Every structure is written in C-alpha cells, then in structure tokens.
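Omission of a single protein chain aside, the complex is shown with its protein chains in their original locations.
Chain lettering (A and B) follows the sequence in which the chains are written, and residue indices restart at 1 in each chain.
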Amino acid sequence: MIHSHAIVDQVDAIGRETNVWAFAHVMAGARVGDYCNIGDHAFIESGAVIGNNVTLKNHVLVWEGITIEDDVFVGPGVVFSNDRFPRSPRMPSAKRRYRTKANWLESTRVGRGCSIGAASTICPGVELGDYSMVAAGSVVTKDVRPHSLVMGSPARHVCDICTCGQRLSGSYLESDCLECGEKAAARWDARKGKPVEVRMYGARLLFD
Amino acid sequence: MIHSHAIVDQVDAIGRETNVWAFAHVMAGARVGDYCNIGDHAFIESGAVIGNNVTLKNHVLVWEGITIEDDVFVGPGVVFSNDRFPRSPRMPSAKRRYRTKANWLESTRVGRGCSIGAASTICPGVELGDYSMVAAGSVVTKDVRPHSLVMGSPARHVCDICTCGQRLSGSYLESDCLECGEKAAARWDARKGKPVEVRMYGARLLFD
Partner (left out) sequence: MIHSHAIVDQVDAIGRETNVWAFAHVMAGARVGDYCNIGDHAFIESGAVIGNNVTLKNHVLVWEGITIEDDVFVGPGVVFSNDRFPRSPRMPSAKRRYRTKANWLESTRVGRGCSIGAASTICPGVELGDYSMVAAGSVVTKDVRPHSLVMGSPARHVCDICTCGQRLSGSYLESDCLECGEKAAARWDARKGKPVEVRMYGARLLFD
C-alpha cells in the first residue's frame, strides 16, 4: 500500500505488503523489504537498505550507508547520519572532500530486532547490536552491544534487555525474563572455537 | 483554514477557526479544538485529543494516548511517544505484545497553558503540569510539576515560572512576577480539605 500522497521513485524496490504513508519519500536506489511500515514524512535515500518486518515511524530519516536489518523498530523522529565532519558540499573549499564518497561516507548497521526510541540521533559509523534498545531522546555516539539498553546524551549502557523488550535484572546470558520466559545461555561452539548465545527457553512463547 | 496541501481525514473533528498548514496530516479519530494552529508537517494520530487555543508548531508528532489541554504551546520538532519498550509490531516474537493496546500504550497529559520548547522529546506516560515549561532540546522522562521550568537530558527542575512565561525568583506560590504582576497564593479550601492555588494579582494585566 502506497499512500496517494507518498512518493516512491522506484516501486519495484519496495517489498510485498509494505506500507508507505503520506508525504513519505523513498528514493530510487533504496531497498525496502517485505511487511514493512514506512510512516508519514519519512525519507529513505538512495543506497539505504531496509530488511523485512521493519517499522519506521513518522519523520525517520535514513541515508545511504545505513543498513537496517529485519524486525527493527525505528521510533518517530529518529535521525541517522553518515558524515562525521560535514561541511556544505557547495562550499568551494569543501568540494575536494565531496568528490568521492570514500572521503566522508561512514556506514551504520542496525542489528536484527533492535529498537530505537523516539527522536534519537544515531551518529555516523556506529553499530547497534541485535535486539539492543535505544531510549527515547538519546544520542548514540558509539557501538551498542546486543541486548543492551542505552540511554542519554551520549548514550550509555543501563541494563540488558530481553528479545521481547523487557528489562533484565542481570546480563542477558545469565537472566530469565520474567515477562516472556526466555532464557539465553552461552554454549561452546566447537566449530567457531568460542561460546555462542542460545535461547534455551521461551521460544514457544515468543515464536507462537 | 485547511491548507490545500494538508490532509485532514475527518474535517468535522477539527474545531472552529483552527488552521492546518501544508503537509500536515490529521488522522480520522483525532480531535482538535477551536482556535488552534497546526503547523506544516505536523502529524496527529487517531485517538489524540487536543484542546482549544493550542499552538502545534511544525513537525510536531502526536499519538494516541496523548491529551493536550487548552492554551498549550508545542514547539517545532517536538516528539511525543506512547510505548516504553517498543519492538517492531511486525517482528514475529512481538506480535503477542501488540495484540492489545493494554500491553503497551501509555498515556501522557499536557496540562493547561504548558509550553514545550523546540525539539524536545516527551517519554511515555508522563504528565506535564499546568503552565509548566520544557526548555528546548530537553528529554522529559518523568512528571513535571505545575509552573516548573525543566531543562536538559534528562530534564530537571530549574526554577518556577509564571503563567505569563517569565522566570520567578522563588516558588510560584511565594513570588510576585516582575513581568506581569501576577502573584499566586495558597488559600485553604475547606471543601477540598487542602490548600489550593489562587492568583491574587495580575488577573487584570493578564486577561485584558
């Protein structure tokens, strides 16, 4: 469903069952997956990549260099960025810098199932780990661990959160979620030669 | 007045003498009172309630669960929110959470005459007291007392302010406003069994 007041420059870049709402603009060369929701006044630039089941609330701005994986929630008014030391590309002394993207373009990965609270700012070149959560109004200046809740300006770790979004009393790998029953654990993976996370309980509850 | 480039899904939900400017979108099921001003690119979701004489500057985002009382000023780029632990409702493991609004929807009240400065973020479930003021760029994470000026991320009390918007040297109940002459006082209300605020002076100046 594409609202009659939205602009989608290249309709075949939008996945199945994805909605694009009023006054949103998806540029040609952006890719948006299936079952997504793109809110009013959102903007997705050429080169941005968005997975499946993603919710982009109203006024979200996504640029080239930003990759948003499946199942992500991006709250209203969230702004991404991709240039750490911007100058106006039209300023004569900055033209050299903007001749090639390698000079300035930094990429950002938003991991699977991550949530970004309303009106947060994501600085260039950071990585938001899977199922991490950014509290509303935060300014994220560095990488966020998976399952970490971060808050503030600059955003700092507060506690771990469950896949379902609830706060945990301890670290994700050592806590049961009182809300959904999920319990994760580290299992030794012989092939990788390191421990990997496994969800031990809760799958039935979560993925019904 | 509804601008030719605005979208008002249900015109009879908009009060008399209310303006809706370009690229704004008021969904069906939202209620907007009389003599309001809804700026460009603002968005008002179904279920939001807005009183009379309210100014919503450009790009303000108002959701279901948000109630804005009479005489409120909401500055440009202010973002409300209504879900404390959001996940993408399209993520399979979050579908249960989003089956019913009781699981996630938190409500916010913006009291009469309150002002919210530019680009502030209002976290879910807070109450902004009557005639309180939020400084530009703040992140409001908890309730704000009436006539309190709050500032910062997270927003903290700085001083009291008058109904007219000026800073007071002491508490609202004990200070004369040098700007408008208003003086409030607590009077014992026998019916309520507690003190209530009364504006003792300044009414002539303020309400001429």
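What we mean here is this: a residue touches a chain if its C-beta (ideal position, glycine included) is under 8 Å from a C-beta of that chain, and two chains touch if they have at least 3 such contacts.
Not measured: the values here are computed from a predicted model.
K.L.:
Would you indicate which residue among A:18, A:37, A:55 or A:121 is in contact with the undisplayed chain?
P.N.:
A:121
K.L.:
Which of B:36, B:66 or B:91 touches the chain that is not shown?
P.N.:
Looking across B:36, B:66 or B:91, the contact with the absent chain belongs to B:36.
K.L.:
Based on the whole complex, identify which of A:31, A:97 or A:183 touches the chain you can't see.
P.N.:
That would be A:97, which touches the missing chain.
K.L.:
May I ask you to list the residues on chain A that touch the chain which is not drawn?
P.N.:
7, 23, 25, 41, 43, 59, 61, 63, 77, 79-81, 85-94, 96-97, 119, 121, 123-124, 139, 153-154
K.L.:
Provide the residue numbers of chain B that touch the chain removed from this figure.
P.N.:
Touching the chain left out of view, chain B contributes residues 5, 22-23, 35-37, 40-41, 52-55, 58-59, 70-73, 75-77, 113, 115, 117-119, 133, 135-137, 152-153, 161, 163-167, 205-208.
Keep in mind that, in the parts below, only the chains that are shown with their structure count from here on.
K.L.:
Roughly how far is chain A from chain B, centre to centre by C-alpha average, rounded to an integer in Å?
P.N.:
One centre to the other, that is 29 Å.
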